[in-house]
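Dropping a structure here in structure tokens format, bear with me for questions.
Of the protein chains in this complex, all but one are displayed in their positions.
Presenting chain A:
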Amino acid sequence: MSDIIKQKIWDIIASNTSAAEAGWLQQKVALAPGAVAPIELMTAFVAASRFLSKKIITTSEAEKAALNLEIPGFSVDGWSLVRLGRVWLLTQLDPSDKEEYVKNIETLFDTAEMNELVALYSALPLLSYPDQWLFRATDAVRSNMGFVFDAIALHNPYPEKHFSELAWNQLVLKTIFNDKPIHLIEGLENRTNEKLAVTLSDFAHERWAAGRSVPAQVWRLTGKYLNSALLADMQHLFDSDQEDDRKAAALACGDASLPAANYLLAKYTDLEKSVKSGALTWADLEH
């Protein structure tokens, strides 16, 4: 990991801490890099909640842009100071001895309580040896862990870069299943795929059979992969009494290259016009 990102995170910490809080953090890493015993940093990671405020930090647009420039998609918006402090402490662990480094991070995972897990998953895009954390990351998705799930699924660029297609699709489906906003998943557009689109159709059928609804914006994952089965779903949406469903069908058909989708859309003149003119976009359905 670059020293630049450490510095940029520190800049945000510095503008959100009292002198005592900043002093405590600096004292924990005061010795030359590598000279701090890992257990000191690990203990500080745990103890952070005793020494740092739980208030939500504020970041300037420039700071946000700077972070994003270093690691695209990485964001600290809405984090508490404790969470940010913990992530910064993790960046101070010396990665030069891989075995030792992995063992220390694994130990932190093994012993973590919920807020610590949130910090650990939030830090994944910054950790060295990214492939080493795949099991942890996919496990976080599988185990349905409230805040922890959010930490891996939303505003986190790690899954887009490292998840297999299977794991990625699970993450997206689970986000839908948990009624969380999928547009907060980093890389959502980049990693759409046919299997996901087909699975989504099955999922929607289950929901409809149970008399439940499906959030309209999830159909953004299907446009490029419309087939006859999905086209029938689009018709179902056009027939819905929910305006968002009709908009979603129009947008998905607008994304499609399948001629039948274009014919279908053409039946709904007003919607077709909104889609083609760009007056209606998926962003309108992001709730």
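Assume a residue touches a chain if its C-beta (ideal position, glycine included) is under 8 Å from a C-beta of that chain, and two chains touch if they have at least 3 such contacts; residues count from 1.
Heads up, the rule we're going with is that contacts and distances are computed from a predicted model.
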_UniProt protein name of the chain not shown, from "Cytochrome c oxidase subunit 2", "ABC transporter permease", "Anti-sigma regulatory factor" or "TatD-related deoxyribonuclease"_ = "TatD-related deoxyribonuclease"
_Of the residues A:Gln7, A:Gln26, A:Thr43 or A:Ser164, I need the one that contacts the missing chain._
A:Thr43
*Residue touching the undisplayed chain, where the options are A:Thr107, A:Ser213 or A:Gln235*: A:Thr107
*asked:* Which parts of chain A face the unshown chain closely enough to count as touching?
replied: 39, 42-43, 46-47, 49-50, 107-108, 110-116, 143-146, 148-149
